[in-house]
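Got a structure here, written out as structure tokens. Questions coming.
Note that one protein chain of the assembly has been removed; the remaining protein chains are unaltered in position.
Then we have subunit A:
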Amino acid sequence: MKFDTPATTNPIDRLKVVGRPTSRIDGPLKTTGTAPYAYERHDVVANQAYGYAVGSTIAKGRIASMDVKAAEAAPGVLAVVTAGNAGPLAKADRNIATLLGGPQIEHYHQAIALVVAESFEQARAAAALIRVDYTRADGAFDLERAREGVTGPSKDDPDSTLGDFAGAFAAAPIQLDATYRTPDQSHAMMEPHATIAAWRGDQLTVWTSNQMIDWATTDLAKTLGIPKEKVHVVSPFVGGGFGGKLFLRADTLLAALGARATGRPVKVALPRPLIMNNTTHRPATIQRIRIGATPDGRITAIGHESWSGNLPDGKPENAVDQTRLLYAAPNRLTGTRLAVLDLPEGNAMRAPGEAPGLMALEIAMDEMAEKLGLDPVEFRIRNDTQVDPEKPDRPFSQRQLVECLRLGAERFGWSRRSAQPARNRDGRWLVGTGVAAAFRNNLLTPSAARVRLDKHGMVAVETDMTDIGTGSYTILAQTAAEMMGVGLDKVVVRLGDSKFPVSAGSGGQWGANNSTAGVYAACVKLREAVAQKLGFNSADAVFSDGVVRSGNRSAPLAQAAGDPGLAAEDAIEYGDLGKRYQQSTFGAHFVEVGVDAATAEIRVRRMLAVCAAGRILNPLSARSQVIGAMTMGVGAALMEELAVDTRAGFFVNHDLAGYEVPVHADIPHQEVIFLDETDPISSPMKAKGVGELGLCGVGAAIANAIHNATGARVRDYPITLDKLLDRMPEVG
């Protein structure tokens, strides 16, 4: 189905199932520990051997020699796989560094070997017997230092400009020129990257944990140099990804190689201490923001440059994109500056670009409001735009940022805030509130699905879409139930299998809108097949309560299926609506913090998010997406930082003890409000994504609240108490 004109009324608008708060249909499995994750698939293949991955202990250089004899001779060991004996391997386009290193080493903890043994304990013990001599090469690991050598844009990413930024900024009566820093961050999903691989002849099956089934299938085939049709990828449950499982990673490749070497199914989970340096991370940024405004608070010039580093051929962290779209200004400059660093591969983590970008921009907006003596909510409202500022003939499909800010301010009690910092005391706590805008684009990508109807009236949805905790199972079931006019108990959803039609997959908050639209398209086709089978006119057939009605005729849905059943497959594909309209999601975050007057300990006391993100397909799981993102935003603001050893070139705190993420005690009760919105420009579902919006801006709202509480402006995340201590106000 080609979606090239705005949606009109369709069966989804009945909202009998879609749009209602619905408990997850996979809930009973997940809460009883019976949802099967990759490493624990004892049910799929017998005689599984255990693989244990070994990582490089240098960041850059060569393996001079590697002695695996002791490991090979250790009890229970079946094989030791290295680049030297694995056979030729290609590198897929979506991987920046090779997944099995050697002799060349591109980053610390790059996998260099897999030990396969009869038991996990034997594989782990034998892995420790491998002796490696490295020839170390000098590398660049320090973004601060590398930044000095990068003054302009890279060839692939030219600056975006409008008007005369330099002149307008210089002439602006009120100016801000400030630099902000965000650290390297790790996805730290709870389920380690894990795969079971088994060969049957030249056919490879992997049970794995991956957000993008078709990417994994394509890239595993390419890496191994075998036809894509020979690779079967299965990933029905994913224990968190956040972008870390978008790509083929070492666990999958190593399991496949281990299984080929031993003739046995092999299972591999990346050990937790290996994950943060072996896989991808969100790169650190240094962001310079300049804003010029008139005394009445109109922005005349806005500039945002962001420095980040990556391995050769890597991409920059695009922290400036939202600045092209969020506020009006006639003179604009945005651009990325990319340095080569020999740290592990930088890549997408939840809301790549916007998450670190808004952490900086939305502090800058707070600082500017302070300079102007304007309320920060009002300052943002005053600079709203309903069109793409760089292309004024291109409107936003929907843009309710102002409504989010106004409603949030009212519900949060914003009017009680003291504009003067450090004026609000509650016992030992200095209390402050902060606000930030949330912004994240709505991305359109094709998505296919197959829908089957059987003689019992059961509807089965099959698509390679994944559920990474986002609630895909449930919203796809809701979509099929609404379209076919049946209850949720009549729908089965099968996901995460490369034998199913290729979906949008999970990433970039594009999953919900695109994958449900794909199921919508397949259901339209199935409805036509049903009507035809019943001899009804498909245009006026109504599907409701398990019955199909047309004029004064009606028949049970199941009757149309008959013994052989009916199946339909289709995909949603998009025309140019994404070009003619700017499609984005909006929100406003409000946060109250307490800062201990003596110790500068920071506690988040209240959080509210107001979101405008099109039709909310399942308010229960969408709310969970937002509160989860708000929680990740607390981590980004207050604790998360991969500490870089700039001499040895690796992330030092590479486990869940050293890399601190929020725990229960860090998170208060959280409130979420969704504005009533439908976006007929986005898809027949009239929905947009929400899973990343909830993270965008949270960090800055917290930073602004800390400033309001203490008067101290910290521009260097995470905001830990040591950065506040010598700047705390004198209090009695």
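We take it that a contact is a pair of C-beta atoms (placed from the backbone, for glycine too) under 8 Å apart; a residue touches a chain by one contact, two chains touch by 3 or more; residues count from 1.
The definition used in the following text is that contacts and distances are computed from a predicted model.
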Chain not present in the shown complex, as UniProt names it (candidates "FecR family protein", "Aldehyde oxidoreductase iron-sulfur-binding subunit PaoA", "DNA modification/repair radical SAM protein" or "Nucleoside ABC transporter membrane protein"): "Aldehyde oxidoreductase iron-sulfur-binding subunit PaoA"
Among A:25, A:162, A:302 or A:557, residue touching the chain not depicted: A:25
Listed residues A:13, A:118 or A:573, member touching the removed chain: A:118
Listed residues A:129, A:407 or A:529, member touching the removed chain: A:129
Residues in subunit A touching the chain absent from view: 23-37, 39-40, 42-44, 46-47, 69-70, 72-78, 118-122, 125, 129, 187-192, 236-242, 269, 271-273, 458, 468-471, 473, 477, 491-494, 620-621, 623-625, 627-632, 655-657, 661-665, 667-670
